[in-house]
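The other protein chains are all here in position, but one chain of the complex has been omitted.
Chains here go by letter, A and B, matching the order in which they are written, and residues are numbered from 1 within each.
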Amino acid sequence: MSFAELGKAVRKQFFYKFKLFFGLFYSLIITQAIAIVFSFNGTGSISSGQIGQIHFYSADIVLVFTFGWAFISALQLTTKPFRDNEYLFVFNRLSSHLSNLLFLLALSFIGGLSAYLSGYLLKVAVYMFFDFQLIGTNDITSPAVVVAGIITIVLYIWMFASLGYMVGSLVQFQKVFAILIPSIIIGCLILVALSESEAIIRIGKFYFFESSFLLVFIKTTATVCLCFLISAVSTNHLEVRK
Amino acid sequence: MEVIHCENVTKLQGKAKALDQLSFSIKENTITGLIGRNGAGKTTLLKILGGLWRETSGEVKVLSRRPFNSLYVSENSIYIDDAFHFPSHLNLKEILREGERFYPNWNRTLAERLFDYFEFHPKQTHANLSKGKRSTFNMIIGLASRCKVTLYDEPTAGMDRAVRKEMYRVLLKDYLEYPRTIIISSHYLEELEDLLEDVLLLDNGKKVLHLPMDELKEFAVGLTGRSEVLLQWLRGKTILHQQNAGPNELYAVVKKEDISLPEAQRLGMTISPVSSSDVCVYITDRGQGGIDRVFR
Partner (left out) sequence: MIVVSVIVYLLIFIVIFAAAFALNKLQAKGGFIKALFFSYAGLLIISSVVYFVLPLEQAEKAAIKSDGPSLYHYFETGQTDKIDPAFIKKQWDFTYEGKELQLIDNHNNLPMTYVEKSAEENLLEITYYEKPTYIDGYNISAYTEGPNITLSADSLMIADYWNEEHAIFKPEFPFRQFSDIRLMPDEWGHGEDIIHIRISEDIQLQYEEWQNIYLMGE
């Protein structure tokens, strides 16, 4: 199987999946709409007698909801009804994974862009419909930061998608993972809470507090590659149309 | 040239052997019928040949490659049954368009003409089709794809007789115009007699016979005559099937090569031909007397 053939097949599958899974955009819109409504609550506030109350607004909640959506959608890609849809045309395991990877990237891009723009929607709505005095906008002035930020959003979403894909693949590989993985996660959370350790915060900081764009890029893409590797290896013998 | 080659192929499903040490080869550009009772392993075999399932042991080669996980085999073969999983929001016209994009040999004219002939509406969705219509549509895809290896798994399920006959005609005509290797599994062997070149009969996952259709038609003969005479004469030979044909009269089916026809005539027996589908049924019969035993 040459690269050219593989590339051709991946390309065809990619466009096919776009048409096939268009319904995912429906859940994206609903998820983000709900998140925007939640965001009207503000992402923080400060109050004191002297200044009254200051509400902070940003689209952080939309971003986080989009992470969840990406995770779920990617996970569903690995389930039978979605997988069975692709066997009838040209595919093999490797090309299937690659086209899923690219498709999820495209999804992440669209989800990320809309999450970013939803910030403007939110802020315009706050300005127009809420009675608060707007003090400042903290607008980012450097285009480099804007571009880096948008790319980072897309990368984070892609990362969550690949995590979902990996979890889904593992479950397809051995059904037992369906119970194992949630148990491990809940167990870890309980352990962390009990021992008051900072483990989760440190993991979060590893990804989300990194201020060098290059490092963010490397960390996220490495995680994506790792997840896909695990997915590919675990589903290599997977049959379709059982 | 051998397009399909299986050697000692076994497929386990749980503990059960769906295929058991199966060995056979199929030459290029032939139409082979895959016959057998339900559960004989036909679907299993076809899905393995099409690369959907993985063999447990043995060697499977389609177009000289192992079909499972092979992009090449996937591109040059197609597996059609009546239970396709088409997405419910793509309509029929769009599905055909996707087929064209994926398969290099796709014949659009044929697809469109058949589509119109069988009165499909472009905007219909696959899920809304009746069972027979769905089978028809799926067969159109199989035909138009013009894959080197085309595998039909009971493709005529649910079709009414008229449509079935038409489909067989189309299949044959297109095959003549564009030869390829075709395997059809079906229950309607008698309808396919004119279509098939070879027959591969499976039972319990094992190969029972693999013969050209002509030979299969001549495989067995039916003898009708007085019971004692018949039984006496046939002692030691394999009786494929027997049933009462009247008071003291017996009807027995034996392999043609096992007996001498002139001698049978001399003994006063009536010789009748046995259709290929009957041969297959008798050979894979579960027990002596068959279903009649239930009523005895």
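The definition used in the following text is that a contact is a pair of C-beta atoms (placed from the backbone, for glycine too) under 8 Å apart; a residue touches a chain by one contact, two chains touch by 3 or more.
These numbers were taken from a predicted model, which means no experiment stands behind them.
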{"item": "Per the touch definition above, residue among A:Leu6, A:Leu121 or A:Ile230 touching the missing chain", "value": "A:Leu121"}
{"item": "Selected residue (touches chain absent from view) among A:Phe15, A:Phe56 or A:Phe206", "value": "A:Phe56"}
{"item": "Contact footprint on chain A, counting only the chain that is left out", "value": "22-27, 29-34, 42-44, 46-60, 63, 65, 68-69, 71-73, 76, 114-121, 123-127, 130-140, 142, 145-146, 148-149, 152-153, 156, 189-190, 193, 196, 208-211, 213, 216"}
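We adopt the following convention: only the chains that are shown with their structure count from here on.
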{"item": "Separation of chain A from chain B, taking each centre as the mean of its C-alpha atoms, in whole Å", "value": "48"}
{"item": "Residues of chain A touching chain B in the complex", "value": "1, 5-6, 9, 12, 15-16, 19-20, 22-23, 81, 84-85, 87-95, 236-237, 239-241"}
{"item": "Of chain B, residues touching chain A in the complex", "value": "47, 51-54, 69-72, 74-75, 78-79, 83-87, 89-90, 94, 98-99, 101-103"}
